[in-house]
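Structure in structure tokens, see below.
All protein chains but one are shown at their positions in the complex.
Letters A and B mark the chains in the order given here, with residues in each chain numbered from 1 onward.
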């Protein structure tokens, strides 16, 4: 999706440049909270990883090139602010070193691939982690879904920018169809890699996964054969409430809604994906179902005009069944994203102190030396 | 190896272009690309002149044409896209060799191809004549926030570490008779990705600890001061300034 020089007109390039600069500035401030001495190299590693996966380029008919994005992985491993920085650095270095993505299109590229993917993925991820049971499996599952949705979301964002400032007038519907269609496929690959990586890191070094910081239990030390509570660190304001009893934070009511949400999500995904793949033999009907199920809602949160995807579907993908199934899955995914976003916002407001701390507490005390 | 700083993009040499301070080169390339992008696409001759300017820089930097052209291959996905444009863009049609092509599509393809290629070529020349570390120092001098420079430098370090670990793990897999031959093995490969991440991290973490132990606090200490004097800036400005002249001509003619 790297946009080359001269692809988006000057006003939109300048505007997205300003957006990107703003986002990076905000992230630089926010990243100070997320990074300490030991996680700084983690940010570099994530950037290198993102760099590597972004190098897997394949040409896309009406949208330059497609590849894995890595924004979701970055956001989950190092936090959203640092994630934005990591992907931005990758894009900058790619532009300078490999001439991948034009230097004047850097604003477009950062806005699209660093900001949109990271923000969408992280919002969705936090929302899911809040509603799913607090286990490592949920974190992995949430990262799968977050990654899956973040890629088509970036494709939508790209299409929007193209609609505003494309230098050639390809019908916007064609761009959208091709971009979203291909990026749904890419999203699946992205989701697999993201979930595998997050899962593996969680299993071995849970302290390295920013998105799972709420999971770790307060530490104990054994001194002279006796169990002693680890004293809260007095290293500075950045580490709040290290010993907060996180697991106990969720009230009973929230827990039952959580179960409800989890069941609903799984059912919706199964229905949309698998059932629509196997049950019906009529691709047209399928696409209709897919559109009714999810795509109409999708236009809401992303501000695309009308519902062009409903018309074009993911038609360019040869197999109508796959197309319908995939469209359904993204539809549901985006709906859930929007839904849980709202849910999360409401929940946050209701118990803002409580949940605000829960997100950050129990931070790995290894860092901060 | 922990310290593989020689990147494949860089061509060792002692040309005047190699000798310029990195931040001058970065600024020059950036201004050049801005100028190229703001040139009207109808001024075809202007793009030819830009090409000639870059060729001159490449000649001064003693970069062989073959090397430059090979590196331009990164552009292939865009070329594929540009080739499709005349077929998909609606509008006035012309017939060429029996194919019906759209005129706006042809202009669009030309626009993307010409500007994209020039941008790629400029970056290729920059990367071929500037060491990675120097590039980072240049970015630091151009006031890129230190945190970004830090992430970038770790990224480059880890790039080597990842490649290295990937090779070792692949050897270990193959010595146990595993060959990835299709989607059946994606599971194994995805797990390898996770393991690769942790191995690379733990290795990189040790390097980082060694740095921190010697007083590293987030910015690389300046060991050899890189400064640019007026002549060097003037020298670096030659490319974007002449391009600007061409651009202005392109708008007025």
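One rule holds in what follows: a residue touches a chain if its C-beta (ideal position, glycine included) is under 8 Å from a C-beta of that chain, and two chains touch if they have at least 3 such contacts.
By definition in this document, contacts and distances are computed from a predicted model.
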Options "Stage V sporulation protein AD", "Ubiquinone biosynthesis protein UbiU", "ABC transporter ATP-binding protein" or "Ion-translocating oxidoreductase complex subunit G": UniProt name of the undisplayed chain:
"ABC transporter ATP-binding protein"
Considering the complete complex, identify which of B:99, B:210 or B:253 is in touch with the unshown chain.
B:210
Which residues does chain B use to touch the chain missing from this display?
1-5, 133, 157, 203, 206-207, 209-217, 221-225
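Convention: only the chains that are shown with their structure count from here on.
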Averaging over Cα atoms per chain, report the distance between chain A and chain B in Å.
26
Please give the residue numbers of chain B that touch chain A in the complex, ascending.
7, 9, 26, 29-30, 33-34, 36-38, 41, 71, 74-78, 80-81, 84-85, 88-91, 104-105, 107-109, 111-112, 114-116, 118-124, 126-127, 132, 135, 145, 147-148, 150-159, 161-162, 186, 190-191, 193-195, 197-198, 200-202, 204-205, 207-208, 212, 218
Would you mind writing out the residues of chain A in touch with chain B in their complex?
4-7, 10, 13, 24, 28, 31, 35, 37-38, 40-45, 47-49, 51-52, 57-65, 85-86, 88-90, 92-93, 95-100, 102-104, 167-171, 174, 192-193, 196-201, 204-205, 208
